[in-house]
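Removed from the display is one protein chain of the complex; every other protein chain stays in position.
To keep things simple, chains are lettered A, B and C as they appear, and every chain counts its residues starting from 1.
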Amino acid sequence: MFLQTVLLATLDGLSYGAQVFLVAVGLSLIFGVLRIVNVAHGSFYAIGAYVAASFGLLLAASGLSPWLSYPAMALSAVLVGVLLGGLLEVTLLRRIYGKEQVLQLLVTFAVFMIFEDLQKAIWGVSPYFVNTPLSLLGTVNILGINYSLYQLVVVPAFAVVVLLTLRYVLRSTRIGRIVTAVTDDREAAAAMGVDAAKVYLLTFMIGASLAAFGGALASGSTSLVPGMGSGMIILSFAVAATAGLGRIEGAAVAALMIGLGRSIAVYTAPEFDVLVPYLIMFVVLLIKPQGLFSVPQTRKV
Amino acid sequence: MTESLVLEARNLRLSFGGVKAADDASLAVKKGEKVAIIGPNGAGKTTFVNLCTGYLVPQSGAVMFEGRDITGVAPRRIARGGIGRSFQLPQLFLDNTVIENMLLALAAREGIWQAWTPLERHPKRDEMFDLLGVIGLAEVAQRPVRELPEGMRKLIDIAMALALKPRLIFMDEPTSGVSSKEKFAIMDTLIKALKYNETTAIFVEHDMDVVSRYADKVAVWSGGRISLEGTPEQVLNDPDVRKNVIGV
Amino acid sequence: MRPEVIMGAGAALALCVATIIAPWATVMLTIALAVGLTVLGIVILLRAGQISFGHGLYYAAGAYTVAFLVNARLSLDTLVLIPLGGFVAMVIAIAFGFFAVRYRDIFFAMINLAISMVAFSLLEKLYHLTGGGDGMNVARPTLGGVRLGRVAFETWMFYTTLAVAAVSAFLVARYLASPLGKALEAIKSNETRLEYLGVSGNSALHIAYAVSAALAGMSGAIIAIVTGHVAPEFAYWVRSGEFVFISILGGSGNVVGAFAGSIVFEVIRNYAAAFAASYWQTILGLSLIAIIMFAPDGLTQLRLRRKVRP
Partner (left out) sequence: MIRKSIGALCAAMLAASSSQAAEKPKELVIGITTFLSGPASVFGVPGKNAADMMIADLNAKGGILGVPVRSIVIDEGAGANQLMSEYRRVVLNEKAEVMFASVSSANCLALAPVAEDLEVPNILWDCSSPRIFEDNKYKFNVRTQAHTGAEMLAAALYLVKNKPNFKTVAGVNQDYAAGRDQWALFLTALKALKPDVQVVAELFPKFGAPDYSTEISRIQALKPDVIVNTSWGGDLDTFVQQAAARGAMTQGTYVFPLGESSLERLGNALPAGVVIGARGDHYFDHPKHKSDAAFQDFVKRYREKTGSYPIYPVFHMSQAMSAMQKAYEKAAVDNKVPWPSKEQLLAAFKNLSFHGLTSEVSIRDDSQGLEDQLIGTTVRNPAFNFATLDNIAIYPGKLVTTPIGQKSAEWLTKIKSDLANDPSIELFSAKQ
């Protein structure tokens, strides 16, 4: 019975955990390199979702194959990340790298507020829902319960692909090693002659694209409403902090923990599912202040 | 036997990630002594200071101060217990003026836990002006530390440690960053200031002229331990020391 | 101290005049002054270079304390309720401070965020106790033992808040200039040196944390009394972000800045809401960016903590 509950909770938590992971990993990556806690990250999630939904509606209207909605998701993620993320980095963030971390955080907070209005201005306030991706794949029956393949397989699979790709890129490519070097030791990397401006821009665009991709995947299974970014940013913040800011694999584990924690709570103590992510974050920070997967850093005098 | 000893480091060991930062390091310092610690560049002389002042905790061994075990005690408690410290790179409150730095040290000694009288009107503030006078910094008392040259910062760093009236002070390279013309003047001032409070002193030093002129005893830090100790003449004439530390 | 006193007194006088000329602004200014108290608390932490992204918790603690006490029909007076709100918030801060003050910088901000979000979720969850998302109404208590009508109450609440703000500002100014306050600056500037002076940075921060929570608690208590309503959103992260926003707006250089920033914020927000109801967030966001980018003078207290190298 207990095992069955855990299994069901795992299946239930997968899709949610995977979406949260995609957003959190972008946040974490950006923090690792730029040392900025990007509050506007939640807006990339929301805008990515809206753009993907708009593509989806466009596809439906044009009568093209509905299967194109998957590539359309990737396309909208890249568009949002590169265009909007790039624009933000070049016009604003670039000017504040020298400032106090908290001021940087506040600037992104301001951007978040502006993006909230922007979304309303473009997409209005009615919920958007494009169910093509969800209904295209059908269901699979496990233990007498139907699961949608999209939520059970596609979304988690994309998350795994992203995780593996990130791991590969960060460890085995030149640009990846540069990014890792900057994450681990900024001064040393700068001393080695790394073109920081380029690395920052690239990282920010990738991080923003990941958030937008998380949103795009979400657009297939959830309603897009004003304010959706605000809930997501705080959750991915919790994941990134639980994992240790800048830790990629850690974010995956923490996102799963939070996804599972929530669904286990729905089974056992439905009253407290909302509390779960914050409680996990709080307890982890109490025990390991820098997060679960942080590398201990000694300061020299 | 230990009563006359101010500091006794016994068999300190510490390694991080396979690197032995301290390997059976021992040193005994008597009251009123001025001990110089020398050693090859990059040998980690500061590690020894860090171990004795609580910044690092040895994995084994003990640090005794005036007969009490202070191993593993937090730096601030060690500081309150009577050990002062200056740093290789001065650790100062850069945005504040010299006197503000000193007054904070004074308040730290006299009791920081009061939230009513402004620090600048501290009842014993004159004492700090006096101390600045002793080390020759009275003229810059009202200048922000940020504007002062490294050599002066070094002195302020030491003065803040002295303001606590410690019975033992560690000074990490007090004359680095000072022109060779000034170093003797500075050391003279410092020795005078030490006498003022009868403070025992341990200083890390790389300038052998300073060592031979001011130290009562010299200890060589090498391979994570005190490999040799003795009077300045003995140590500075040791062939190994001449080869590996002094570099002749 | 002297110029600040003159500035503060002048500002207080100007506010009194403003409420006489424009009575409709009385409540707005009362709210601004009350919020200014929380911001004053943030400013104290800023002295230590620390930002709490969860001070909404203490603000809510003060507000809910008042709501519970009023709804328990204890007939407590406003002048009792305000300090009680501050006291409860301070007790929570002292308890939670044992964990929180071990953290610095972004981690301090985050642990505060986490605990305030736990509080926010609980306020929403414990529906039967807290009224859930509806919050609770707070019936108008007596003020100085007198039961007042709306206009009189609003006017006297303004003067009460002004008095609380003035006294707090004076005390905080003394605190910040005292050894204990200077120890806070030392945490930001060079905590290593502070430790080697024998002072525990954690303890100094703990005291500051408790004081700042007490201010936030009083602030929440006043808001609860003036608006007659409390809601879980008091503890939401966006609200905590606003407090930090206002502290930047006012600049943390002196205590008057907290209230100046708060009044400016309230005015911008009200007018943005009145003239561009759909775009008030954009207007606030743009003004925040403009201040950070182009008015760094108000931000002198926020410098990078000194990096220490061997």
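The rule is short, and it goes like this: a contact is a pair of C-beta atoms (placed from the backbone, for glycine too) under 8 Å apart; a residue touches a chain by one contact, two chains touch by 3 or more.
Since the structure is predicted, the reported quantities are computational estimates derived from the model, not experimental observations.
Within the full complex, the chain left out of the display contacts the shown chains A, C. Within the full complex, the residue among A:Ile145, A:Val160, A:Ile175 or A:Ala190 touching the omitted chain is A:Ile145. Panel shows subunit C; residues 21-24, 27-28, 31, 124-125, 127, 131-135, 137, 139-140, 150, 223, 227-229, 231, 233, 239, 266, 269-270, 273-274, 277-278, 280-281 of it touch the chain omitted from the view.
Although one chain is not displayed, its contacts with subunit A can still be listed: residues 8-9, 11-16, 19, 116-117, 120, 124-127, 129, 131, 134-135, 139, 144-148, 150-151, 218, 221-228, 231-232, 262-263, 266-267, 270-271, 273-274.
By our rule, only the chains that are shown with their structure count from here on.
Of all chains, the one whose CA centroid is most distant from that of subunit B is A.
Computed from the mean C-alpha positions, the centre of subunit A lies at a distance of 50 Å from the centre of subunit B.
Per-chain Cα centroids separate subunit A from subunit C by 32 Å. Measuring from the averaged C-alpha position of subunit B to that of subunit C gives a distance of 43 Å. Annotation for subunit C: residues 192, 303, 308-310 touch two or more other chains.
Annotation for subunit B: residues 46, 87, 89, 91 touch two or more other chains. Residue ranges on subunit C touching subunit A, taken from their complex, read 51, 99, 102-103, 105-107, 109-111, 113-115, 117-118, 121-122, 124-125, 192, 237-238, 241, 244-245, 248, 278-279, 281-282, 284-286, 288-289, 292-293, 299, 302-304, 308-310. Note for the complex: subunit A touches subunit C at residues 37, 39, 92, 95-96, 99-103, 105-107, 109-114, 116-118, 120-121, 230, 234, 237-238, 241, 245, 271-272, 274-275, 278-279, 281-282, 285-286, 289-290, 299-301.
Within the complex formed with subunit C, the subunit B residues making contact are 46, 53, 74-77, 79-80, 84-85, 87-89, 91-96, 100, 103-105, 107-109, 111-120, 122, 160-161, 164.
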